[in-house]
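Okay, here's the structure, questions in a sec.
A single protein chain has been omitted; all remaining protein chains appear in their positions.
Chains here go by letter, A, B and C, matching the order in which they are written, and residues are numbered from 1 within each.
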Amino acid sequence: MESPGIILAFWIFSAITVAGCLMVLVSRNLLHALVFLVLAFLGMAGLFLTLSADFIAVAQILIYAGSIAVLMVFAIMLTPLAARDNGNSLYVLPALAAGLGIAGIIGFVAVNSPWAQLTGDALKQGDPDTTVSVIGDLLVGRYVLPFEVASILLFFGLLGAIVLVHERRGARESS
Amino acid sequence: MPEGLSVTLVHYLAVSGLIFGLGTGVALSKRNAVAVLMGVELMLNAVNLTLLAFSRFSSAFAEGEEPLAGHVFVVFVLTVAAAEAAVALAMAVLVYRQRETVDLDRVNLLRG
Amino acid sequence: MTTANEPYVLNIGPQHPSTHGVFRLRVVMDGEVIRDVDMIVGYLHRSMEKLAEERTYTQNIPFTDRADYLAAMSNNLGLCLAVERLAGVEVPERASYLRVIFAELQRIASHAMANGTMVSDAGAWQTPLLYMFREREKILDLFEMTCGARLTTNYMRIGGVSFDPPPEFWPALRELVDEMPARIDEYYSLVQDNEIFLARTQNVGVISAADAINGSLVGPALRGSGVPWDLRKAEPYCVYDRMDFEVPVGRRGDVFDRFMVRMEEVRQSTRILQQAIAQIPDGPHKTEIPLALRPAPGEVYGRVEGPRGELGFYLVSDGTPAPYRFHVRAPSLINLSLLKEMAVGASLPDAVVALGSLDIVVGDIDR
Partner (left out) sequence: MTADVRRPATPMEQQIREHRSLVQRALALGGGWKFILGVVGLGTLIALAAGGFLVVGGYLDGRWYDIRDLGIPTSHLVYWMQAQGLSPAVPYLTTALLGGLGILSLVGGWLVIGSWVERRVIAKFQIRQGPNRVGLFGLLQPVADAVKLMQKEILIPLGADRLLFFLPPILIFLPAMLGWAPVPWAPRMSYVDMNVGVVYVIAISSLGVLAVFLAGWSSNNHYALLGAMRTVAMMVSYEIPISLSLLSVVLLTGSLQLSQIVAWQQQYHVWLIVVLPLAAFTFLFASTAEINRTPNDIGEAESEIVAGFHTEYSGMKAGLFLAVELGNAILVGAMMSTFFLGGYTLFGLELWIPGYLILATKIGAVYFVFVWLRATLPRFRLDQLMGFAWKFLIPLAIIQLLVIAVESMVIAQSGLPGIVTVGGSIAVNLVLTFVGVRAWASGIGYVSEAAASTPLLTNTVGGLRAAERIRVVS
């Protein structure tokens, strides 16, 4: 990870992501927050790319920026009378304190732990050409059971969303 | 490039920690249910970054044993995030139908 | 417990591609479904009926051009027939035939416009419209040849028509009439097997026969609902009693039926034109009437079958050269009143197509 391109990309994408997260926290409008959230997601996809995770990066764009953000758009649109502001709750100070504390703890642990990590040429050597086929083999090989469970989870997620939001036909006319 | 500038695991972990903290802040401090969900998604994203960074920098990556197990975990996290987002947003819409608000401070059915 | 949505008011018009003029709809929507429709007319009001009371009967003919600007000939004819009945003016036979020819040409032109814009409303990007304009163009050329104007013709006169057509008119007319059946088949082929068009128009905007009569619909909108009512058959004026033609009626009363009824009427008009060309006698084209016609005091309601349906003129004379009261029963205004029945509960695209199928002309509505 010494090539200047990677270093530059890492700092740029980190800046984008962190700035996006910050704007989500401070922006006053929910839709603005959503736009900055998408920005953070895209920056995160860039960070994934610097980690040679091409498939995950593209999946991140597809799932987070493309689907979950649109899902949030629908949720915002389906709650028309609710406030569109991104206001803070009563517990804003404790929440921020908790957030800073967690960040601090993770940062402390990250900096102070002696990680057994690759550096230099060994790292370059391990750079895979593509991750797709390996991930595919793992998913239907070693991790096939979690894979199936995940599909069941998705199915029930789908089912649950439908059941929750489904409006019975008679309900609307009766009230 | 001087040695001190190279990007290491610690950099990624620090960024990930920062994002996780911000996500926690968003999730805990916002009133709107959708905004809370945004915070949760950011936290999940931070975890994904950690997993990928460990996967990339671990010695197993180079030696070929357990290659990309971190990636597989990220795939599962993405799956769970998608399912969770769908259900949570459906619940937000449902709460809105019942109470005409998605302000979590005012959703207090159990308080009586 | 349901979602109490804010009323979503969509303001269609006065400037909108599918209101065919300056006409406004206030639509209350629930998602894509229409909950309520307000029709707001009057943007094109020119106070014709009041102005007419200050002018002689002949001077009033140009007003009728501008009322229904897509069917100027039929409007001229309606006023002239009413005045002739009021004043007891005889019309030469050749003039009657000419009136029938021009009224039927106008009907073809107007139906081409109506059907073309309706398909455009359904989203076909103007292709059928421009095909149909090809025939309309030829008809307008014929008008221009005869009376110098294409749209606001001011052609009919009390007691006849203003000019006898020039000699080159007849071959051009015959050419048009000869090629018309093939053209109609072509238009059928444009839409008849088009699955999307059928899906958009069939069973959309249905008006039952009873509703149509109760709403006093007229013209193709009434016949599309299955009621065989055509003034050319019911109360033949001019020389329609000598013509052999049939009245098309729809089966279901939906948008598609109204569309097809117009198509079929074009075919029947072509038949009438053929017979009129064959039968037309020589002779004068006009009876001379005094410049200021003073009908005896009285009232009259004269009506003709215009392209949009029954077009009535109610005239009251007090013996002066100007009418005491001049009222127009405009088919577009009456037909429009049933839009609410069709639109409420339907989706916005359906309402737009239904509005297109009523074939309104805003000049006719507001006068």
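Simple rule for what comes next: a residue touches a chain if its C-beta (ideal position, glycine included) is under 8 Å from a C-beta of that chain, and two chains touch if they have at least 3 such contacts.
Keep in mind that this is a model prediction, so the values were computed, not measured.
Visitor: Which of the visible chains would the unseen chain be in contact with across the whole complex?
Guide: Those shown chains that the absent chain touches are A, C.
Visitor: Using the touch definition from the top, which of C:Glu104, C:Asp350 or C:Asp366 touches the missing chain?
Guide: C:Asp350
Visitor: Which candidate, C:Glu49, C:Asp141 or C:Asp318, sits in contact with the chain we can't see?
Guide: Only one of C:Glu49, C:Asp141 or C:Asp318 touches the chain omitted from view, namely C:Asp141.
Visitor: Give the residue, chosen from A:Ile12, A:Val35, A:Ala98 or A:Leu154, that touches the chain omitted from the document.
Guide: Considering the complete complex, A:Val35 is the one touching the chain left out.
Visitor: In the whole complex, what residues of subunit A lie against the chain that is missing from view?
Guide: 3-5, 29, 31-32, 35, 38, 54-55, 58-59, 61-62, 65-67, 69-70, 73-74, 77, 129-132
Visitor: Considering the whole complex, not just the chains shown, which residues of subunit C touch the missing one?
Guide: With respect to the unshown chain, the touching residues of subunit C are 8-11, 16-18, 29, 32, 119-127, 130-131, 134, 141, 144-145, 166-168, 170-172, 192-200, 202, 209-210, 213, 223, 225-230, 233-234, 246-252, 256-257, 260-261, 263-264, 347-350, 352.
Just so it is clear, only the chains that are shown with their structure count from here on.
Visitor: Report the chain ID whose CA centroid sits closest to the centroid of the full protein CA set.
Guide: Answer by centroid distance: C.
Visitor: If you average the CA atoms of subunit A and of subunit C, how far apart do the two points sit, in angstrom?
Guide: Distance between chain centres: 62 Å.
Visitor: Using the touch rule from the top of the page, what residues of subunit A touch 2 or more other chains?
Guide: Residues 78, 81 of subunit A touch two or more partner chains.
Visitor: For subunit C, write out the residues touching at least two other chains, lowest number first.
Guide: Only 1-4 qualify.
Visitor: Can you list the subunit A residues touching subunit B in their complex?
Guide: Interface residues on the subunit A side: 1-4, 6-7, 10, 14, 17-18, 21-22, 24-25, 30, 33-34, 37, 40-41, 44, 47-48, 50-53, 55-56, 59-60, 63-64, 67-68, 71-72, 74-76, 78-79, 81-83, 85-92, 94-96, 98-107, 109-111, 115-119, 122-123, 125-126, 128, 131, 134-135, 138-139, 143, 146, 150, 153-154, 156-158, 160-162, 164-165.
Visitor: Inside the complex, what are the residues of subunit B that reach subunit A?
Guide: Those residues of subunit B that touch subunit A are 1, 3, 5-32, 34-35, 37-39, 41-42, 45, 48-49, 52-53, 55-59, 61-62, 67-69, 71-72, 74-76, 78-87, 89-94, 96, 100-105.
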